[in-house]
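Yeah, one chain of the complex is gone here, protein chain that is, but the others are all in their spots.
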Amino acid sequence: MKNKATRFRSISYLLILILLNTSAVLAQATTDISHENALKALLAAKEKAEQSDVLVNIAVVDAGANLKAFIRMDDSYLGSIDIAIKKAKTSRYFDINTGDLGKLSQPGGIIYNIELSNDGLITFPGGVPIKNENGKIIGAIGVSGGTIEQDHEIAIAGANSINK
Amino acid sequence: MKNKATRFRSISYLLILILLNTSAVLAQATTDISHENALKALLAAKEKAEQSDVLVNIAVVDAGANLKAFIRMDDSYLGSIDIAIKKAKTSRYFDINTGDLGKLSQPGGIIYNIELSNDGLITFPGGVPIKNENGKIIGAIGVSGGTIEQDHEIAIAGANSINK
Amino acid sequence: MKNKATRFRSISYLLILILLNTSAVLAQATTDISHENALKALLAAKEKAEQSDVLVNIAVVDAGANLKAFIRMDDSYLGSIDIAIKKAKTSRYFDINTGDLGKLSQPGGIIYNIELSNDGLITFPGGVPIKNENGKIIGAIGVSGGTIEQDHEIAIAGANSINK
Partner (left out) sequence: MKNKATRFRSISYLLILILLNTSAVLAQATTDISHENALKALLAAKEKAEQSDVLVNIAVVDAGANLKAFIRMDDSYLGSIDIAIKKAKTSRYFDINTGDLGKLSQPGGIIYNIELSNDGLITFPGGVPIKNENGKIIGAIGVSGGTIEQDHEIAIAGANSINK
């Protein structure tokens, strides 16, 4: 009896392990940002901007580089609407921080004037990829309105928020 | 005593009047939608869409017809990003429900093909002005993804939310 | 012994069933078209066009409505390059056969002049969604160069090819 019970328990453990594995597969990380997470990133970035006393536009695009969420803070630059969106798109187009792309597109750089592609890229800081918990890029966030350092910091705050 | 009390009361009234007046000035209705209200309208519209089991894109523009807030629900149409934004802009461009404009832009209509202006208007239902508590238009909301009736209802829910 | 063996076999079957289930999850259908399948759809459509003696342009877009594959048959219309691409994009933008959208966008229709959105839609037949084996839309194909009936038939042939 004891032996039988032990064997049964062993098999049960095995089944549970297999089932857990199955459920782990089912719960695999999504490869496209949800609107809830896009909103979360937006609000985290906005909070960071408020703490830093900066007025910005914030855009989030999905894995397909399509606009997912956007907000413009009161009294922020009107010209920053398009820049925030273009920063987010540029970041996802090339899976890169926009500022890093800009280092390569200067006169004499290896991809000089790449900004003229894709209906206009923005290649100064403020656009960063958004990754899921496995590190896979699922979208991007673009921020415009402060200094390039502030924009970048605010974008980072937004991008990091979804895995907290 | 009585006189003194009367005088005191008179001064009190005067103070109250002044304070009331001041507060009336302070509380005067804004003429441009705030980002907090844009977000409120966005989320009210989203809630309405969820109740109606419809997947939509929602855009809010300010008094200057510039994008203020946007969200795209998961699995809603990709083509509705641009349509939601254009509905909101169209509504504010002419301070009208987009569906009402569409009645006038049909072949033979008095403003036939007005859709070709302003980088493309959308003149079917789903865009409605947003008014402040005094009835002044301070922005507009555009919704796309459901039937035109659903889009209109959801836009109304969003527009009405900010005066509650 | 026999009893024990039977029980062991039963458990083995159970394990195999569970494992199969797990592997079914692992092999779950992709939600974005691969370039191999895009090429397959392209060539199946081209073969259909050749059988029908029609010269066409064929475009395939992915789940994000971004261009994935394209071919223009010799001597087909130059103007059909853009139309084939726009048909594919339009179909994915609204998850619909382009011809069905066109029925609704006529003068007096509920979405009149929707063609002016998204940098220009094409709403006559020739664009159809591409679905995976579970019926989920993973892209779209657009064909231009023949009659609208031929374009539609060729697009269907391309879309159907990837689940064969």
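For reference, chains read A, B and C in written order, and residue numbers begin at 1 within each chain.
Quick note on the criterion: contacts are C-beta pairs under 8 Å (C-beta built on N, C-alpha and C of every residue); 3 or more make two chains touch, one makes a residue touch a chain.
Since the structure is predicted, the reported quantities are computational estimates derived from the model, not experimental observations.
Residue-wise, the contact with the chain that is not shown comes from C:Arg72, picked out of C:Lys48, C:Arg72, C:Lys87 or C:Lys131.
The missing chain, though absent from the display, is touched by one residue of A:Ala65, A:Ile130, A:Val143 or A:Ala157; that residue is A:Ala65. Note on the undisplayed chain: of the listed residues A:Asn37, A:Asn57 or A:Thr90, the one touching it is A:Thr90.
Across the interface with the omitted chain, chain A contributes residues 64-65, 90, 92-95, 107-108, 110-114, 116-119, 121. Residues of chain C in contact with the chain left out of this view: 34-35, 38-39, 62, 64, 66-74, 78, 81.
Please note the rule applied: only the chains that are shown with their structure count from here on.
Centre-to-centre spacing of chain A and chain B amounts to 29 Å, using the average Cα coordinate of each chain. In this assembly, the C-alpha centroid of chain B lies 38 Å from the C-alpha centroid of chain C. The residues of chain C that reach two or more other chains are 64-65, listed in rising order.
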